[in-house]
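Every protein chain but one is kept in place in this view of the complex.
Presenting chain A:
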Amino acid sequence: MRDVLSLYSEKVMEHFKNPRNVGEIENPDGIGHVGNPVCGDIMELYIKVKDEVIVDAKFKTFGCGAAIATSSMVTELVKGKTVEGALKISNHAVAEALGGLPPIKMHCSLLAEEALKSAIEDYLTKSKKGKARRHKENAKCKIQ
């Protein structure tokens, strides 16, 4: 039983209160599905790609405040990026864009990074432009 007030930065809370790009994309070009119910967070990321540029991204997330805020932020960060450029977005970049995360919540940003990579790989596989390299879901609940 924990109190979570003031755990997060203003920016995290802002994205938590008003998450951007919630939902699904019809006929997406790539879907990333990562997480594990045992650990308490599951993230789905949908991307729409046009001419190798991510033109839209949406998410659905079951998880804590940090999981929701990082999902929201990652969708903001990828829009307008090339597929190659989006692959370079790290969990630290997501956390940084949110004004930082408590150390204990850094794993949530990793989930966002994994969801993004998984969605891009799904896109690359579908478009046969890359080799299928399935991302493994977190089987264990681990703080990264």
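By our rule, a contact is a pair of C-beta atoms (placed from the backbone, for glycine too) under 8 Å apart; a residue touches a chain by one contact, two chains touch by 3 or more; residues count from 1.
We adopt the following convention: contacts and distances are computed from a predicted model.
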Undepicted complex member, UniProt protein name, chosen from "Cysteine desulfurase IscS", "ABC transporter permease", "Assimilatory nitrate reductase catalytic subunit" or "Peptide/nickel transport system ATP-binding protein": "Cysteine desulfurase IscS"
Which residue of A:Met43, A:Val94 or A:Leu116 touches the chain not shown here: A:Met43
Selected from A:Leu7, A:Ile25, A:Val53 or A:Leu87 as touching the chain missing from the view: A:Leu7
Residue of A:Ile47, A:Ile68 or A:Ile120 touching the missing chain in the full complex: A:Ile68
Positions on chain A contacted by the hidden chain, ascending: 1-5, 7-8, 13, 16-17, 19, 22-24, 33, 37-44, 59-68, 102, 104-105, 107, 141-143
